[in-house]
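One chain of protein is taken out of this complex; the other chains stay put.
Per-chain residue numbering starts at 1, and chain names A and B are given in the order in which the chains are listed.
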Amino acid sequence: MAELMLREAILQTLFAEMERDENVVVLGEDIVGGMGTEGGPEAIGGIWGTSTGLYDKFGGDRVIDTPISESAIIGAAGGLGLTGKRPVAEIMFADFLGVCMDQIWNQMAKFRYMFGGKTECPAVVRMIYGAGLNAAAQHSQAPHGILTSMPGLKIVMPSTPADAKGLLTTAIRDQDPVIFLEHKALYAEKGEVPEGEYTIPFGHARLAHAGEDVTIVAAGLMVKFATKAAQGLAEQGIGCDVIDLRTTSPLDEEAILDSVENTGRLVVVDESPPRCGLATDIVSLVTNKAYASLKAPPEMVTSPHTPVPFARELEKAYLPSPGKIADAVQRTLAWK
Amino acid sequence: MQISEDALKQAYRQMKTIRMFEERLHDEIMTGEIAGFTHLYAGQEAVAVGVCEHLDYNDTIASTHRGHGHCIAKGCDVRGMMLEIYGRADGICKGKGGSMHIADIEKGMLGANGIVGGGPPIVVGAALAAKLYGDGRLAVAFSGDGACNQGTTFEAMNLAVVTNAPAIFAFENNHYSEHTGVAYAVGSKDIASRAESFGMKAWRVDGCDFFKVYETMGEVVDHVRAGKGPAAVEFDTERFFGHFEGDPQNYRGEGEIARLREERDSIEIFREHAAKNKLVSKKDLDAIDKEVSDLIDKSVEESRAAAPPTAEDVLTDVYIDYI
Partner (left out) sequence: MKNIKAFTMPKWGIEMQEGTISEWVVKEGQSFKKGEIIALIETDKISNEVEAEFDGVLRKIVTPSGQTEPVGALLGVFGDTDVPDGEIETFAQSFEAADTGTAVGRNSDSAAPAPVETSVAEAPAPSAPAISDTSFDNLNISPKARELAIELQVDATQISGSGRNGRITYQDVHQASRPDAAVDLGGALPVPADDESIFASPLAKRLAAMNGIDLKGVTGAGARGRSRKEDVLALLPDAGARPQASLAENADNTPQIVEMDKIRKVIAKRLTEAKSTIPHFYIRSDFDVENLLEFRRIGNKVLSTKASLNDYLVKAVGRALVEHPDVNVQVHDDKIHYYPHANVGVAIAAKSGLITPVVKNVDLMDISDISRATTQLIKKANTGKLGFADLEGGTLTISNLGMMGVDQFDAIINPPQGSILAIGGISRVMTEMEDGSGEFRSKLSVAMSCDHRAIDGAAGAKFMATLKSMIEDPELFF
């Protein structure tokens, strides 16, 4: 076991997989940094520190620093995937999904289906997402809701360094296109990471905290908040199951239903705005399949229906928090 | 340039197959039996065939919504294609793609694309993979004068140049992007100059003459296979039918289509050149005509009678492993 930051776990995994399989190719903006400058290549090693040293070890043919051209980058990932390579493309900020949406939505996600099941595109698109660092409206969004709704994609949202390593390993080895969402506010999060290679299967949630009274469902950074809330509530004698989804597509439906069948109360936490998102998806699933178990209406703790604001106080008000989650739990317990 | 008689007959066969395939579809679509949108390639055969005759199955191509021609030229099964367009279970995409998404990865055909400009980025990826395979293979993106205005095409060209990827950007200028003329829609004087300004070598050629296309493409392919970087070619060509089937083509000039069929018919141009230079006999070409005609007839007959996919087929082939 080693204690690593989440970003270090990602880097370690990329090294390991590129070493293991020569078909793994990494591409993205500034993943090397300094190309075509006097400071030379590797001047940065990726702005997030998740690709440092890859270029030196594996060379420019497999570690491709690109111009600012998201459509071309992601389209190239699609083409590389179709022709036998295993690309790992990076989108520096998930918000840039806007400029390459076609290559994900209409191309990569649909190749296999449109071509009658005769092609494989084992591409991974890593996107850095989430609010909390005052990066404001166009650099803080969480697009997992939109992406989960697209058939053909698998969506992964790790919440711990150990999970990041296992899930990224699985993602790179998976034959379907995978979107791998890394929360920028979790990059410095430390955790115990097992040595050696291991995979974590998709569609297999993690129970981050256990209790008999309320089920809290969360993913990514929200798992940290939910766990904090659950710990505080435990002191008041309230037990919470915190379910870390890990992957929103495929979804571990059984984990959610088993928990709600036991507790009868549901709180879903999601850092996106409330309309047509992950929270509404989970609530509708539970309401439809576990109505008979519910003792109170399900609660959602989400951001409001606004863009992400800039000022510290505003962003704080925007994001869910352990306090807001605890309040929601109390509301489900107060139902008469 | 030298091209053997057998190779010429093969090229003619391909062009004639494309022509008859498209013309027959034009008739059959009117009956209403074929669902959805179809975009016919008739008139542009010399480009698809002139390019693809230099390629093998390790080379890949990506096409546009007007993809039947490229598909046939790359060696895809005609019968399977017809079944696919008719939406049958035995189509090469199991009836799930249709005309606009027709593909066969084993032949290196990465798909027709319903998104204008969707192909070039994918081709850059295939070219990067080709570079890694290191055996001289390459990738070709077919685009029209419409796609040459899409941002994705520009991004792809630039990325290909900076990564020195073995990609060929083949622009078929048939003078119409959907219902708008190229004189209005393309701001620069031509398309090839755009590619040049991105830093790659570009060629220009008459796309209705197979021999000229074939000769030019010889140079282009050599350049790219030698690792000298990506290349672009602008073909001056014509499409005989509308943008889509059902398009009343009110934007055409008086008698324009008749004139094009008279003066710019790539099949006739081929025959004339072959006859004048005694390259292939008329008898042989006529025999090929008959064989192709029979093949198309048979494919249509078979497709009309074939079984459609079932409702259960909707759910399969989304993922490789389902959980």
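Following the convention adopted for this analysis, contacts are C-beta pairs under 8 Å (C-beta built on N, C-alpha and C of every residue); 3 or more make two chains touch, one makes a residue touch a chain.
If you're wondering where the values come from, they're calculated on a predicted model, not measured in any experiment.
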item	value
Options A:N134, A:T199 or A:N262, residue touching the unrepresented chain	A:N262
Full-complex contact with the absent chain, from B:Q2, B:T31, B:N277 or B:T310	B:T31
Chain B residues touching the omitted chain (full complex)	27, 29-33, 35-37, 244-248
Chain A residues touching the omitted chain (full complex)	237, 253-254, 257-258, 261-262, 288-293
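The criterion applied here is as follows: only the chains that are shown with their structure count from here on.
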item	value
Distance from the mean Cα position of chain B to that of chain A, given in whole angstrom	39
Chain A contact footprint on chain B (complex, rising order)	60, 62, 91-97, 101, 103-106, 110-111, 113-115, 118, 120-133, 139, 151-152, 155-156, 158-159, 162-163, 316-321, 323
Residue ranges of chain A in contact with chain B within the complex	25, 27, 61-62, 64, 66-67, 69-85, 87, 102-103, 106-107, 110-120, 151-152, 154, 174-176, 201-203, 250
